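The complex is shown incomplete by one protein chain, all other protein chains being positioned as in the whole.
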């Protein structure tokens, strides 16, 4: 069979199966298995030979599953997930939010701003946006609703704030991007910090404008306060600060590698939880089970994608695409714009890791060929994936907020709220595209 | 026309990939376009770990193999990784090439794995780069946080170094931040990974090299070629050795020149000769371990080792008498 045709058919079948509610891992994996088999069994212009084809395909299957995951470096994925699980169950997450809340009590929309800041804080110790939205959604949204906030603001601020989870290090999407593109994960982590902070500031500005224009959305919140509350609340956030310092100072201060930082910070979080008597044995076990469950699920998708990437390499679709782009002689900016559009459209329907793994085999050779910085492009990709988390119809963060918030919350009001943040998202995206220095400043000064 | 699918675990950069591409273009040229090559770099098809299996099952027709990834399967070939004072690239590669193509134990090993050995590669001689000290004596290794790999790493560890195993790509960061103070590397590779930016003291050790590092072809693919094409393949494979040895030596010399000039040059020193002799003795002391491991696998360990040493001596003599082939 013509490998190229096989490649195109493979892509098409994946899309159809995805739409038919087949799990993402199975779509990618089964098509990759079948097409790899066909590729070897039925060489272009040759006879069909099933057993030979099958024998050749087995190496691709084991290399892209077992060999891939038999890795010291990848252990940072479960360890960072464990860190965020323990931080949540030990209430470290709640402390971050509470400290922001006490400080912002008098600011209009203070609870929403505190939620966004809380998300930013939790982002610094979790590797996943969805985990961030889930943890903060359970804490912040009920508080805001209780204080009389409108449903749109109370839900969307957390859904949007949650997207900081993967932009601010640690970050599972950055880890996977680094592994797939052979770029430095610690540089990617550094590159995400400034764009993360810019996004955070952008969200706060949106809240301030929103509350200014419709004050009824966020009634003035008054809490009985004692002197020293602020100081006490701020001091209570020390475990989160400590964990973030372990990650950042540990890595960049030369005490240990990124993988080791993941292990040390997870163990420290457990230690803190036990010492402060806030991590019960039952919730420790629960943290472990959830870590196991999530890691296994992520890697099932990763395997499907890895095998698919090998298959795409076999077909030669990527060099063809590069040749087409070169022949078309369009400017780099148009290619980048098309790639961004592709990520945004996929982001409307797919989950971030699925998109990341589906698109890297074609997008990275293109970007590399244009001579663009892969670290900068990594930040752009992750930002686009984050936007995908809050765009309808499949906005995972919105669904999470709905799921943890209970049946009184309307999914359409979450999306209605989110729509007010989308303009600032686009502005930030364009800024990151036009000024690579925003992403590269920190990694370049550190190296 | 036969299209050969070629998998390499390394990215498409540097001396290795340039010379492999030279080999591909020579194959095409000398077979009058009969033999074409399609490269899959960076482990896009399968990882280096799977290279032996991948070529054996014909997932790729040709691949680069590294014995350290499949130490049991390639135990006979791993004789090339024993830390011996054999740092001449051309001599080492020629010796391994002849050993792999003539010694019955190695031929049988490749045959059992459904492979045909084509040619050899080399890392070139091992050097030590440190942030702020030279390794003049073996005592200087005590307590040093050092990134090292393989059998050489085991000896540094025995000498009291704290050996960390990192990939070469991570060493820049590790040296910069002080996670490691020293690194085991090869001259051209130091520059490729820009490690001379963050570490300035190079101890020119010129110890052994990793030679259990070669190129293999699937047996059925090989047998499916015409006699003429097989002839071309063998010629190009043999010429590859001279070509690669010349290129990597030049790359090492040029890298050293560039790194020792400029604003912030690398400082270079050599280890005290008596101390280096002690180090080499420790390398020889690991030979019985290797022989035992080979014997455990049912191989004539001593005979393989002796044949290898004889070949090293043979090519050293040829070099001394006639010089390198490219200088003639």
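Letters A and B mark the chains as written, and numbering starts fresh at 1 in each.
Please note the rule applied: contacts are C-beta pairs under 8 Å (C-beta built on N, C-alpha and C of every residue); 3 or more make two chains touch, one makes a residue touch a chain.
Here, contacts and distances are computed from a predicted model.
You can't see one chain of this complex, but its UniProt record names it "TRAP transporter small permease protein", from the set "Phosphonate transport system ATP-binding protein", "Aromatic ring-hydroxylating dioxygenase subunit alpha", "Probable glycine dehydrogenase (decarboxylating) subunit 1" or "TRAP transporter small permease protein".
Taking every chain of the complex into account, the chain not shown here touches A, B. Of the options A:38, A:125, A:298 or A:364, the residue whose C-beta touches the omitted chain is A:298.
Interface note for the absent chain: among B:41, B:69, B:222 or B:324, the touching residue is B:69.
Among A:255, A:274, A:372 or A:441, only A:255 touches the chain that is left out of the view. Against the chain not shown here, chain A presents residues 17-27, 29-30, 32-34, 37, 57-58, 61-62, 65-66, 69-72, 74-75, 78-79, 82, 128, 130-131, 134-135, 255-256, 259-260, 262-264, 266-267, 270, 285, 288-301, 303-304, 349-351, 353-354, 393-394, 400, 403-404. Residues of chain B in touch with the missing chain: 53, 68-73, 143, 145, 150, 154, 162, 164-165, 293, 297.
Following the convention adopted for this analysis, only the chains that are shown with their structure count from here on.
Of all residues in chain A, only 40, 52, 55-60, 62-64, 67-68, 70, 182, 184, 186, 251-257, 309-310, 313-314, 316, 447 touch chain B in the complex they form. On the side of chain B, the complex with chain A involves touching residues 5, 11, 38, 40, 42, 44-47, 49-50, 53-54, 56-59, 166, 169-170, 172-174, 176-179.
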